[in-house]
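I'd like to ask you about the structure that follows.
Missing here: one protein chain of the complex. Every other protein chain is in place.
The chains carry the letters A, B and C, assigned in the order they are written, with residues numbered from 1 in each.
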Amino acid sequence: MMIGPDLLNLAIYLPLAAGVLIALLPRAKEHLSGPLALTSSLLAFIPALALYTGFDPALPGMQFAQDLPWLSALGARYTIGLDGISMLMFILTAFLAPIAVLSSFTAVKEHRRFYYASLLALQTGMLGVFAALDLLLFYVFWEAMLIPMYFIIGIWGGRRRIYASVKFFIYTMAGSLLMLAAILWLYFDHQSRTGVYTFALTAYNNSAAGGTGMLLFLAFALAFAVKVPLWPFHTWLPDAHVEAPTAGSIILAGVLLKMGVYGFIRIAVPFFPEAAMTAGWPIAALGAFGVIYGSLTAWAQDDIKKLVAYSSVAHLGIVMVGVLVLEPAAVSGAVLQMVNHGLSTGALFLCVGMLYERRHTRLMADYGGIAKIMPAFAAVFMIVTLSSIGLPGLNGFIGEFLILFGAFKVWPCLALVSLGGVILSAVYMLGMYQKVFFGPVSNTANKELPDLKVREWLCVLPLLALIVWIGVYPNFFLRRIDTAVNDYIRLAGGPRPVFSLAKGEK
Amino acid sequence: MENPKTLLDLIAPLLLVAVPAIIALLVRPAWAQRAAGIGLAAALFNVAVSAPANILPFGQSLVYDPLTKLFWLLILAAAFAAVVLTPRAACAAELPANEYYFLLPISAVGLMAMLATGDLIGVFIALEVVSLPLYALAAARRTAAGAEAGYKYFLLGSFGAALTVLGIAFFYGSVGSVLITSAAAISGLTVTQAAASAGFLLIMAGFAFKAALVPFHMWVPDVYEGAPTPVSAFMASAVKAGAVLILFRLFVAADLPLYYKIFWWVAALTMAAGNIAALPQTGVKRMLAYSSVAHAGYLLTGFMGGKAAFPAVYFYLAVYAAATIGAFSLVAILEKEEKGVTLDGLRGLAAADPAKAALLAVFVLSLAGIPPLAGFFGKFWLFAQAVRGAAPGLVVIAVLASAVSLYYYLSIITAMYSGKGDAAAVPRAATPLTLWLLGAFVLLGGLAADLFLLPAARALPFLP
Amino acid sequence: MEGNFYPLLKWMILPPLAGFVLNGLLGKKFLSERAGGILGSLAVLLSFVFALLSLSDLLNLPAADRLLRDTLFTWISAGPFTVDFALRLDPLSAVMALVVSGVSFLIHVYSIGYMHGDKGFHKYFSYLNFFVFFMLVLVLADNPVLMFVGWEGVGLASYLLIGFWYEDPEKASAGKKAFITNRIGDAGFLAGLMLLAAVMHAGGVYALDFSTLSANAQLAAGASFAGVNAAFLIGVLLFVGATGKSAQFPLYVWLPDAMAGPTPVSALIHAATMVTAGVYMLARMFFLYEAAPAALDVVLVTGCFTAFLAAVIAVAQRDIKKVLAYSTVSQLGFMFMAVGAGAWAAGVFHLTTHAFFKALLFLAAGSVIHGLSGEQDLFKMGGLRKHMRTTFILTATGWLALSGVPPLAGFYSKDLILEKVFTSGAGFVWLTGLLTAALTAYYISRLLILAFMDNYRGREHAHESPAVMTVPMGLLAALSVVGGMAGAAWLLPFLQPGAPPEHHSALMIAISVAAAAAGIIAAFLITGRRIGGGHHAAWCPRSLAAAWPRLHRLVYNKFYVDEIYEALLLKPLARFADWTFRVPDSKVIDGALVNGTARLFMSLGRTLGAAQTGNAQFYAIVFMAGLCLLLAAVLAGYYL
Partner (left out) sequence: MIHFLPLTDSVPLAHIVGLGVAVFAAGAFGFLVRRNLIVLLMCVELMLNGANIVLVAFSRAPASPDPQVWVIFMFAVAAAEAGVGLALAVLIWRRLGTLDIDALKGLRG
C-alpha cells in the first residue's frame, strides 16, 4: 500500500473495527479482549508511523488527503488529510493509545470487552478529529468521542465516577453546542455568498468579520476553551481526571485536551482572524492567568491525581498563550508543548495509576519513603516530574521556552506572568514528589510494595524515551511542523506586531 | 380516475391495514398480532413499491402524491414497529389482544387518511379516527391508572377537537373554503382575514395538542405514563409524526409571518419546558414523555425554515420515531409493574443483558442528539433550517435546551451501566429483530441521511 | 561563523554522561563498589585530560584568536529562531572547564573513601557524573540557552545530591528548597534571556551565540523596555539568576541548608563549582554589563552586602559545615564584587583559588565528620590535631589560604579584588570588603581552633581518614598554596590577553594583610583564650554571647531570614493557594457557577413537575389560557 489516504483511513478505522470485534467476543473469550486491543492499537500505530515518516515537511497544505462525497443533500463531504500540526497530534494519539491499553491490563477487571471496545472507539474518534477536513465530519468525530470517554469514566472510574462522567459529558458537550449553531450560521452564510453548500474547512478561512465574526468566534472559542480547559471553564477536568481509570486519564490529558487547542489552531482562529486578533489577548490572558491559578490550586491538593489535573490547567494555559500570540517560535512551541504535555502528564497519570493499583489510595499523606521501596519507579517518576516542570534537557522545557520567548516579543506581560508557572510548578510538583517518595516509610502498608513489573516498564519506557528525545533533539519534530505553523500564522493574519523596544518609548 | 393503478395505490394501503385489523378482532387472540402486523407490512410494501403521481380521483379529499407516499411510509413503519414490538407477554397478561390489534391499526389508518387529505373537514374526521381508538387504547389495560390516562386523554382530546371544529367554522366562514391550500388567503389585514387567521390558529391548536406543544402539552406525561407502554410508543411516534406533519402542512400553507413569530415562542417554550421538566423524573416512561414534548419543540424549530424545511422535518421525525419506539419498546419489555420502569429499575441492566442495554443506550443517545447517531444529523439539519429561516436565536435556545436534556438522557444510561441493581434480576429474553433494525437505523441512519433528504426534497413541490 | 571548528570539545562532556548512564543503570547490579567509584572517577579524569588537550590547542593559537567551537547539531529551530547545540572553548571556559573537571576528579576520588559502604554508592557516583556533565555543558555552552540547560541541570544534580539521604525529611526538604530557590533565580535568568532575545530579534539578529551577542550588545544598550534601559534590565535579570545559583542575597538561603548533602557534594557543588556558575555567567555576559554600568553597580552592592552578611553569620555558627557554607556565600560575594567593579577576570581568579581552598576545607571538614562518625557540631570537637594530624595540616593550609595570608592562593585573588574595588572608586564597598576579609579570617580561625585545638570534647572515637581521601586533599592543598602565584602570573593574562599588567600598590597589600592578621589574632584571642583551660562549659563563643546576648542570638539565628521568608512569603502564599482552591475554585466557580446552574435547572424542573397536578381541568385551563394568549397575539398582529 502506498503511503496515502488509504493508510490514513486504516489508521483511523482499524481500532474501531477491532473494537466492534472485541465487543462481539463471546463471554468465554473475554480474556482475549485485552491482548486483542493491544495488538490492534499497535497495528494501528504502524500506519500512523508510516504516515509520519512519509510526511514531507516542506510541502504546504494537507497531505494524504482524500475527498469523497458523503451527505450530498447537505454538501458535506468525507474529507480527510493531515498537515504538520495534525500529523503530530495524530501520531501522538496513535502512540499513546497502546500505552493506555497496556496500562489497563490489571486495572480493569470487569466488563473487559466493553472497556476495550470503548477505548478503541475512542481512539478512532480522536484520530478522526485530527484528520477531518470537513466541518461536519470534524464535529461528528469531536462529539462522538465523548460517548466512549463517558463510559470509560462512568463505568470503570472511581467512587464518584457518575458525577464526574456526567459532568464531563454535559460540560464539554454544552460548550460545543453553541459551536454547532455557529457552524450552521457559517454554512448558510457561505451559501448565500457563493451559492454553494459546503462544510469544507478551507472554504471558511476568514469568513466573517466585525461583530458577527466576533460572536461566531466566541461560540467556537467557548467550545474549544472548555476542552482545553481554559480558566474558568476547567472545573470538569479535576473531577474527570480523579475518577477516570488510568487509561482514561492518559487519554484525557494526552489527547482530549489537545483537541481544544487544536480547534483554535485549525478552526477558530483561521476562520475569524479579525476577531482572533482582537480577542486573542484576553483569551491568552485567561491562559496566562490559568498558569498561575492552576499552579496554586495544584499546590493546594492532597490527592496526587487532582494535583496533576490542576497542573494541566497551568500547562495548557501557557499553550494557549503560544497559540494565540501568532509568533512562529511561540506557535511551534505551543504545538510541541501539546505533545509534551501529552507525554509527561500522560506518564504522570500512568505512574499515579501504578501507585494506585498497589495501594488503592491517591492521597499523598498515605505514602512517604516510596523511593526506598520502589527505587526504579521513583527514578521514572522523577524523570516524568522533571519533564512536567520543564527541566531543560527534557521535553517540557523546549515547548515552554519557545512559547515564552516567542510570546515575550509580542505580549511581554503575559510571558512574564506565565514565567511564574516555572517557579510554581517546581513548588507543587517537587512538594508532591517529596511527600510521596522521600522521608521515612511511615506507613506499614507501603513496606512490601513491589517495584515496576515488565508490563509497567513497557508502558513507561516509550514515554521516557520520547521525553528525553524531544528534550535533546526537538528539531526532529519541530522541522515537520514548521510549514503548517507558518500556514496557520498566515491564515490568522499574523504575525502580530512586536512591542516597541525603541529607546524612550514605553 | 384515469389510471386504475393509481387508484389502487391510494386505496390498497388503507384497506391492507384496515381489513386485517378487522380480522384481528375476530381471530383467536394469539393470531391477532400476526394479522395486524401482516396487514401493516403488506401496506408498507405496497406503498414502498408504488409510483405516485399527482392524480386526484377524489379531488382534494384524498390525494396520493409523492408527499403522501413519504408520509405513509413513515406512519406505516412506525405503526408496524409498534405492533410487532408489543411484547407478547403483555398482551397475554393484561391487554385484550383482539381489541388492541384492531384499534391500533385503525388509528394508523386514521393517520394515513389525515395526511392524505387536502381539506380541513377530512383532516378533522381523520383526526377523530385517530383519536377515538387511542382513547380506548390508553385505557386498554383497564387498570385504575389506565382508566385515568384514558379519560384524561379523552376529555382533553375532545376539548381540543371542539376547538378545532370551531376553528374550521370560522375559517370556512371567512375564507369560504376548507381546502388547506386556501390558507394562503389569510395573509391580508381585513377583519375577515383576522377571523380566518384566528380560526386557523384554533385548528392548529388542535394539532398542537396532539403534537404536545406547550401550552397544550400537559396531558402528555400523565397519559404516556398511564397508558400501556406500547401504546405510548405509538402515540409518541406515529401519532406525533402525523400531528407534526399536518401542522407543518398547515403552517406552510398559511406561511404567515405572524405565525412564524408565534411558533418561535411556542418552540422555545416547548423545548425549555419539556427538557427542564424531564430533569427530576425518575420514571422512565414519564421522562420519555417529557422528552417527546421537547422533541416537538425541536421540530417546531425546523418550521422556521418554511416550506424548504420539509426534508429536515421529515428526516428528524423518522429518526425520532425510531428512537422513541425503540426506547419505549425496551421499557415495555423490561417493565414488571404497571407503572413502568424507574431509573433504579434499570440499574445493572448492562451486566444482566448487555444487548438491551446497548440498544437502549443507542436510542437514548440518539434522542440526545449525539453524533454519530442519526439523532444528531436530524437535529443538525433541523436547526439548520431555523438558521436559514433567520431564527438563529431559536437555535441558540435549542442547543441550550439540548444541553439541559443531556442530563436526563445520561441518567438512563448511567443507571443501566452502574453496578448491580434491580435490573440484574430481569430474565434474559431474546431481543426482537425489529429492535435491532431500529438500533441499526438509529446508529447508522445519520450517515445515510441522503436516503431521506433527497426524496423529501423531490416531494417539496407537492406541499401546498 | 568565527572560531575554529574543534570536534574534540564534545569529548569533554561525553565521558561523565557515559559514567552517569553506566553507574545509574548497571551500577547496583553489575558493578562492585570499587568498580563503580573508579568508573565515575575515570570518566571525570577523561574529561580533565580532554580539557588539558583542548587547552594546549587553545594556547597554540594566537592570543586574539583563541576560540574553539564544536557544533553538534541544531537543537531548536522554529521559524527564524535557531539554537544550536554548540560548545565553545575560549580562555574563560577553558579555565572554568579545567577547574571543574580537575576539582571534580579529586572529589570523586575522595568520595570513594567517604561514601564507602553507603547503600546508594553507585547512585551517588552516577549523580556526581551527572553533575559534572551538566556543569561542563554550562561552562562550554556557546549560547545562553544551552548554558541554561547546564544551569538547570546542575541545579537538578544539586537537588538530588542534597536530598541524597532522602529518608531524612529535613534533607529532602533542603533539596527541594535549593531547587525552588534556584528556580526563582532561573525565572529571572529566563526573563533576562527573553528580553535579550527580543532585543536582538528586533534588531534583526537571530543567532544567540555569545560571539554574535557580544558583537551586537549595543542593540541592548540602545533599546528600552517599560521605560528602562534594556541592557540594564537584562543585566539585572541575569544577575537575579546568578543570585539564585550563586547564593547571593536575597536568594542565598538555600545554600546553608544544602549542607544536608554528603560533604564531598558540598565541596564540589556547593563550594567549588556549581555555585560559581553565576560568576561565570556574568563574566561570560560581561559585554552586556559593559553596556549597562548601572547594572554593575547593582552587582557590586549586592555582592558586597552578601559577603558581609554571610561573614557575620558565619562567625556565630556551631555546625562546621554551616560555617563553611556561609563562608562560601561570603566568598561568592567577593567574586561578585569583582565583577561589579568591572574586573571579571579578578572574579574568575578568585573563583579558581576559592575552588581549591574551599573544596579543601570542605573535604577536610568531611574528613573530620567522617572521622567522628557524623558529628558536625564544632563544640563537640576539639583537639583533633592530635587524632587527625594529616587532616589538621591540610585544614590549616586551607585556613591560611582563605584568611588571605600571603603567599597562599586566597591572598592573591582577594587582594586583587579589593584593589579593583578600590580603584573603581567604590570606597564604602571597599571598606566593607576589608572588614569582611577580617571577619573571614576570624571565623575560619575560630573553626580551626574549635575543631583542632584544645582537647577533644566529643564521645565518638576519632580516627584519621584513609589515603584515598587525604591524597586528593593534599593535591588541593598544594593548589591552594601555589594557585595564587601561578594564577597571578599566568591566569590573568590568559583571561585578558590585552590587559595591561597589574600594578599592585604596596599599601593596598599591607592593608589587606593587616585585616587578615587582625582577624586571625582576634580569633585566637577570643576563641583561643581558654585553650588549655580544659573548662569546656565556659567555651569562648560564650564570651561573645555573654557580652552581647541579643546580638549573638540574632546572628546565631542568621538574622531570622529564613523565618522572615517563611512568614512573609511562603506561608501566605501557601495559604493563598489553599484559599484559591477552597473558595474561588470549589465554592465559586465549581460550586456556585457550574453546579449552581445544574441545581437551578433541577429546581426549575421540580417546579414544572409540581405544576403538573394531575388535574385535567387545570390542564384545560392552561390550554385555554395559552390559546387565548396566542389568539391575542394573532389579533394583535392584525389590529395593532
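Points worth noting:
Assume a residue touches a chain if its C-beta (ideal position, glycine included) is under 8 Å from a C-beta of that chain, and two chains touch if they have at least 3 such contacts.
What you see is a predicted model, and the numbers here were worked out from it, not measured in a lab.
Of the chains displayed, those contacted by the omitted chain across the entire assembly are B, C. Touch with the chain that is not drawn comes from one residue among B:Leu26, B:Ala48 or B:Ala169, which is B:Ala169. Within the whole complex, the absent chain has one touching residue among B:Glu94, B:Glu128 or B:Asp255, and that is B:Glu128. The chain not shown here touches chain B at positions 121, 124-125, 128, 132, 135-136, 139, 142-145, 147-152, 154-155, 158-159, 161-163, 165-166, 168-170, 172-173, 176, 178, 221-223, 225-226, 281, 286. Hidden from this view is one chain, which touches chain C at 609-610, 612-617, 620-621, 624.
The criterion applied here is as follows: only the chains that are shown with their structure count from here on.
Inter-chain spacing, taken between the CA centroids of chain A and chain C, is 36 Å. Chain contacts: chain C has residues 598 touching two or more partner chains.
In chain B, the residues that reach two or more other chains under the touch definition are 407.
Those residues of chain A that touch chain B in the shared complex are 70-74, 111, 114, 136, 139-144, 146-147, 150-151, 154-155, 162, 165-166, 169-170, 173-174, 177-178, 180-181, 184-185, 187-188.
By the touch criterion stated above, chain C contacts chain B in their complex at residues 598, 601-602, 604-606, 608-609, 612, 614, 616, 618-620, 622-623, 625-627, 629-631, 633-635, 637-639.
Every residue of chain B that touches chain C in the complex is listed here, in rising order: 151-152, 155-156, 159-160, 163, 189, 193-194, 197-198, 201-202, 205, 209, 214-216, 218-219, 221-222, 258, 261-262, 266, 273, 276-281, 404, 407.
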